[in-house]
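Of the protein chains in this complex, all but one are displayed in their positions.
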Amino acid sequence: MAEVDNTALLQFLLRTGDNTLILGHRVSEWCGHAPILEEDIALANTALDLIGQTQLWLGYAAEVQGMGKSADDLAFLRDVWDFRNVLLVELPNGDFGQTLMRQFLFDAWHSIMLPRLAKGTDERVREIAQKAVKEVSYHVERSADTVVGLGDGTEESHARMQAALDYLYPYVGELFESDEVDAAMVDAGIAPDPASLRDEYDALVGRVMEKATLTVPDGSFAHKGGRTGRMHTEHLGHLVSSMQWLQRAYPGSEW
Amino acid sequence: MAEVDNTALLQFLLRTGDNTLILGHRVSEWCGHAPILEEDIALANTALDLIGQTQLWLGYAAEVQGMGKSADDLAFLRDVWDFRNVLLVELPNGDFGQTLMRQFLFDAWHSIMLPRLAKGTDERVREIAQKAVKEVSYHVERSADTVVGLGDGTEESHARMQAALDYLYPYVGELFESDEVDAAMVDAGIAPDPASLRDEYDALVGRVMEKATLTVPDGSFAHKGGRTGRMHTEHLGHLVSSMQWLQRAYPGSEW
Amino acid sequence: MTDQEREFQDKIDNDIKIEPRDWMPEDYRKTLIRQIGQHAHSEVVGQLPEGNWITRAPTLERKAILLAKVQDEAGHGLYLYSAAETLGVTRDDLVERLHEGRMKYSSIFNYPTLNWADIGAVGWLVDGAAIINQVALQRTSYGPYSRAMVRICKEESFHARQGYHAIMKMAFGTPAQKKMAQDALNRLWFPSLMMFGPSDKDSVHSEQSMAWKIKVKTNDELRQQFVDQTVPQIEYLGLDLPDPGITWNEEREHYDFTDPDWNEFFDVLKGNGPCNTDRMRDRKAAWDDGQWVRDGLLAHARKKAAARVAAE
Partner (left out) sequence: MTDQEREFQDKIDNDIKIEPRDWMPEDYRKTLIRQIGQHAHSEVVGQLPEGNWITRAPTLERKAILLAKVQDEAGHGLYLYSAAETLGVTRDDLVERLHEGRMKYSSIFNYPTLNWADIGAVGWLVDGAAIINQVALQRTSYGPYSRAMVRICKEESFHARQGYHAIMKMAFGTPAQKKMAQDALNRLWFPSLMMFGPSDKDSVHSEQSMAWKIKVKTNDELRQQFVDQTVPQIEYLGLDLPDPGITWNEEREHYDFTDPDWNEFFDVLKGNGPCNTDRMRDRKAAWDDGQWVRDGLLAHARKKAAARVAAE
C-alpha cells in the first residue's frame, strides 16, 4: 500500500463530507412541508443523519488540512468553488417525488461505497464509514420503498417519478468518475475506484426501477464538475448564501 | 418651523429609502420570468427606478447619520431589525397578479406622498422627491392599468386579483401610521403626517378597484412593525441573506 | 346526573383513568378532541417557525440539534393525533378542520422567528411554557392523553434545556448576539404569557374542564408559575426584563407582572396574527401539493394487498 498524500486525502474527505452536507441541507429544506407527517419525520431524520456524518467527515478533513480549522469553518466559510460535492446533491428539491428520487439515487451509491470505506486502510475513514453505513442502509431501504410506491402508484405519481428520474439521471454518472485523487485512494487502500462500483449500482437501481415500473433513461451523458469544483450548478450559490448567512454576517462568534 | 432633529430625520430617510430598496429588490426577482416580454421590461424598469431612488435616499441618510457610511453600507450591512420599510414591500412576489397588486398599493401611496415631499422645507428631500415623483407617476399609471386589466379580465384573473388584494390589504394600514418621527417631520415642514393622506389614498384605490371590479376588504386591521423595525415578517431575513451575500462574504472589497 | 355520569365522575375524582372503551359524556369527548387535536396541530404548525431557521443554522451542531427537535415535534404530533383517534375521529378529519379554520393551534406559532436567538428563545420560553401546561396534564383524566403527555414531557424538557443553552450562548456572546437575545426575549415574552390562555375569569371552558380533570390547574396559576420560574433565568442571562412591571411581591411570594394585551391575543385568534396567513398557507400547500403522494402510496399499497390476496 502506498502512503497516502494528504492533499489527495483532503480532497477525498471534502468530496465525501460535502456530499452529505449539501444533501442534508437540501433535505432539511422540507421541514414542516412534507405530504404526510410521517414523511416530515423521515426527512428530518435523514437530514439529521447526513449532517451528523458531515461533522465527522469534515472534522477529519479539517485535521488532515492541518490549518487549525474546524468542520464548521469548512462548511460555513468556503465559497461555492471550494465545494466538492457531486452536482446531483445540490439540485433543487422539486416536488416530493424528485426529492425522494434524488435521495434514492444517492443512497444507492452511498450504500455501496460506505461498506468499502468501512473495510479500508485508514482507521478514521473506517470508523466514520462503519457508523454511517448503518444509517444509510436504512435510508436506502426507505427511499427505495418510496420510489417503488410512487412509481407503481397512480398514473400521476408514475408520471412524476419518471420525470424525476429523467431529470436526475444525467447527474448519476459523476458519482463514478475517477481521477488522480481516486487513484491515490485506491493506491493507499482507503477507497475503491468509483468506476468499479458502477455495475453493482446499475443492478441495484435496475431492480428498484423495475419494481417501480420506471424506465432508466438511455444514454451515457453525465453532467460533472462538482467533485472537482470546476463547475457547480447555479443552484449551489443560493443554497450557500442561505446556509452561511450567520457565519458570514457575524464572523468570529460562538453559537 | 421647528429645526429638525437629526435622529428623527435619519429614521424618516431610512423608512423612505428602505421602502424603495426592498420593493426594488423584490421586483428585480422577476427578471426573465415575466408572463410577457413587455412586462419583463416594465418590471426591470420599475426596479431600476426604485434602486435609483434608494441610492439617493440612503445616500442622504448616511450623510445625516454622520458616521462616514455610504448608501451601500446601509443597504448591505444592516441586519433585519435595522430595516425600516413597511411590511407590505417585503412580502413575497407570489404570482404576477400579487406582485402588481402590491406595486399598485405602494405606488398609489408613493404618488401621493412624493409631491408633498417635493414641496417640503428640506432642500435635499425636495430634490430627491422631485426626481422620483416623475418616475412614480408613471409607475402608478402602469400598475393601476394592469390591476384594472387583470381584475376586469377573465374569471380566473379576477379571482386571482381579488385574492391578492385580500392578502395584501391588511398591510396597507401601516403606510398611514404616525409616530414621533412623523411628528418631527411635520413640525419641521419636511413631510406630511402620513395619516393625513389616507382619504386621498382611499379615493384613488377605490376608483381603481371599482374599474377593476374588485372589492376592497372591510376591516381596519393593519399589520405593522416594519417602519419601527419592531417586528418584520420572516420573509425579510431570506431576502437580506441573498441581497447581502457578497458584501458579507467579502467585506471591505470594492465592486 | 345519571348513574353513568355519577360513575364516570367518581372514577375521575378517584384518579382512575378514563380509557377509550369506557363510557364518557359526549361533551367530555368533544372537549378532549378539541384540546388534543389543537395540541397536535400546534406540534405540526410549530415546525414552521423553527424550520424557518434550519437552513440558516450557524453551525453543524446547531443544525443537528434543531433538526432533532423539529423531528421530535412531528413525533409529538403523531402521538397526539393517535390519542385523539382513540376518541373516534380520524387524523385526516382533524387536519381538514384545521385547514378550514374550524380548529386552532397555539397562537404562539403565529409569531415570527426573526433572528437566530429566537430559536433559543422558542425552546426556553415557548417550550418552557408548554411544559408547565403539560406537566400538569400528565395527571389528566383521559388515559391515552395522559400517557402521551408523560412521553412528550420528557422530550420537551430536553428541548427547553437545549433552548436555554442556546440563548445562553447568545446572551453571553458578542454584543450583537446579546442584542439578538434581548430582541427575542422582548418579542416573545408577552406571547409566551398568552400561551396559558385568558385570565381565569374570562376563560370559557375552564370550570367544567377542571371538574373533568382535562385541565388540572387554572390558566392564571400556570402563568404565575411560568413567570416565577423565568424571571430569575432572565436575570442570570444578564438580559433586561421585557416588562417594567415585573417586581417581586414579598407578600404574595410571587412576581407581579403586566398582563399581556388581550386584545392582541383575540386579534391573533381571529386570524390577524403576524403569521396566521403564512402558516396556514404553508400547511395547506404542503397538504395539497402532497395529495398525489398520498394517493400514489395508497394505490400502491392496494395493488400489493390485491396481489397478496390473489396469491393466496
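By written order: A, B and C. Residues from 1 in each chain.
The working rule: a residue touches a chain if its C-beta (ideal position, glycine included) is under 8 Å from a C-beta of that chain, and two chains touch if they have at least 3 such contacts.
Remember, it's a predicted structure, so these values are computed and weren't measured experimentally.
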Partners of the unshown chain among those that are drawn: A, B
Per the touch definition above, residue among B:34, B:118 or B:222 touching the missing chain: B:34
Options A:54, A:85 or A:241, residue touching the unrepresented chain: A:241
Chain not shown, touching residues in subunit B: 21, 24-25, 28-29, 31-41, 44-45, 47-48, 51-52, 54-55, 58, 71-72, 75-76, 95-97, 146, 148-150, 152-154, 156-158, 160, 242-243, 245-247, 250, 252-255
Absent chain, residues of subunit A that touch it: 79-81, 167, 170, 221, 223, 225, 230-234, 237, 241
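In the analysis below, only the chains that are shown with their structure count from here on.
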Geometric centre distance via CA averages, subunit C-subunit A, whole Å: 35
Separation of mean Cα positions, subunit B and subunit A [Å, integer]: 42
Touching two or more other chains - residues of subunit C: 56, 176
Junction residues of subunit B, two or more chains touched: 79, 241
